[in-house]
Each structure stands twice: as structure tokens, then as C-alpha cells.
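Just one protein chain is left out here, and the rest sit where they should.
Labels run A and B following the written order; every chain starts at residue 1.
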Amino acid sequence: MPLVTISVPDHRPVPWRKKVADIVNAAVIETLDFPPDDRYQLIQTLPAEQIELQDRHCDAVVLQLTMRAGRTSRAKQAFYRRVVDDLARQADVDPASVMIVITENADADWSFGHGEAQFLATQQHVG
Amino acid sequence: MPLVTISVPDHRPVPWRKKVADIVNAAVIETLDFPPDDRYQLIQTLPAEQIELQDRHCDAVVLQLTMRAGRTSRAKQAFYRRVVDDLARQADVDPASVMIVITENADADWSFGHGEAQFLATQQHVG
Partner (left out) sequence: MPLVTISVPDHRPVPWRKKVADIVNAAVIETLDFPPDDRYQLIQTLPAEQIELQDRHCDAVVLQLTMRAGRTSRAKQAFYRRVVDDLARQADVDPASVMIVITENADADWSFGHGEAQFLATQQHVG
């Protein structure tokens, strides 16, 4: 956990996409209290004009996180600040152009491989 | 708010995509009670055969909306009717081929830029 879909404009080079994904992953793990190896990401590249954030087209980044309910508002706010700050400093992303949306679900809604519902099957902390 | 993902077949021309996105945006704002500048869209183009709506392949349009809980069933129904009607009349989309799915979340689940959780930080109406 969580599953993070990262939507970025396709005019940025491939190494930049990887850098953005790394930054997002570090912020998720360090602010939202996930295990260090909990990286689950889909990186979707779109023509810049197919990402519409009001009038912020050119370099908009949209993050959609799906995760189990339970993280506090304070933790979410820490994540927002951290990821936007790091994207600005390390990947040349305008802080005004980062949109983040979280959707929550429950224990039974996750399978991380092998067809198991890890949160139900073992009751141990998987992510 | 909301974040709308619009999935369309890639055989339609670029200006059509833009028209569809404009129509969806106007319907969202006018039926679901969002501010006029509340446009947040991802436009995903897929080969027609990668959009499976029962047997309706060729020109299917799928709209996925994520928004805060609170809109009434009546407002959602008004949105469905309006957007399908406008897509049919203005963008040559078969009403049978428009699927719409809404997912709801909460105040803390949104950041519209600058790493802030606007619905928490200010308590003012952002979207």
C-alpha cells in the first residue's frame, strides 16, 4: 500500500518520470507510515493538453492514491507538503501544478500477489 | 473538485477529445454545484478494443469522477442525463455508450496545489 497513479505530461524525459516516481515513493513511505519496500505505482504519461488543471496545463502532475482507511488528516497534510516541496526542489515541478487525491478502502480490498488477501490472511503488517 | 478521468477511443480526432472534455466540464459544474473554474480532468485515450462495455466497443466513453461525499442522488442523476444528452447532441456520442462511475472521499483527501489540503486549511469553498 498504497497504490499510487502518477499522471505526468509526456514531453518530460524518461529519467524525469523515474525521478518523480522515486520522490513520490519516498514521501509516501516517510510521511504516511508505510514499510520501506511498499512501492506500488502506475506512471501514466499523457499529452500535456490532456491534463486539465484549471489553467495549469504544461507541467501538471496528478497523484491519485488508493489506501486503507486509517491515516490521519495530519499525516495526509504532511504528505502533501513534503511531496510538493520535494518535487519542486528536486524535479523542477511548480508547486501550483501538483494535484493530489486520496481514496480509501478496507482490509479485504487488497491483494499484493499470489491471489492472497494479505491483510486478512495473516493479520501481519504488509503495507 | 471533482477529478474526472475521461477514457475515449483513440480513433477520434484531437479536437473531438477537447470538445468532449469541455462538455463534461460544463455538465459537472452546472449540475453538481461546483465553482466555474473547478476543472480537473485527465483525458485517457485507448485503442477502441481496450474499452470494453459489453458489446459497445467502437465509440464508448467512460467517465470516472472522484469527489467529496455530499452530492445528492438527484444531483448525480441530473448530471448523468445532462452529460449524456450534451455528448449526443454536440459530439456525436451514442447515449448507449457512455458509462459513468463516481467514487467519493472526504475533506482531508484533496490537495489542489501548493501542498495544501485546501478543504482543511481554510474551510473556504474551493471546489
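Observations, loosely collected:
One rule holds in what follows: contacts are C-beta pairs under 8 Å (C-beta built on N, C-alpha and C of every residue); 3 or more make two chains touch, one makes a residue touch a chain.
Values in this document were obtained by computation on a predicted structure and should not be read as measured data.
Check A:33, A:92 or A:109 against the missing chain and you find that the one touching it is A:109. Of the listed residues B:25, B:97 or B:118, the one in contact with the hidden chain in the full complex is B:97. Residue-level contact of chain A with the missing chain is found at 3, 17-18, 21, 25, 37-45, 66, 103, 105, 107-117, 120-121.
Touching residues on chain B toward the chain that is not drawn are 7, 44, 46, 49-54, 56, 62, 64, 73, 76-77, 80-85, 95-104.
Criterion: only the chains that are shown with their structure count from here on.
Centre-to-centre spacing of chain A and chain B amounts to 21 Å, using the average Cα coordinate of each chain.
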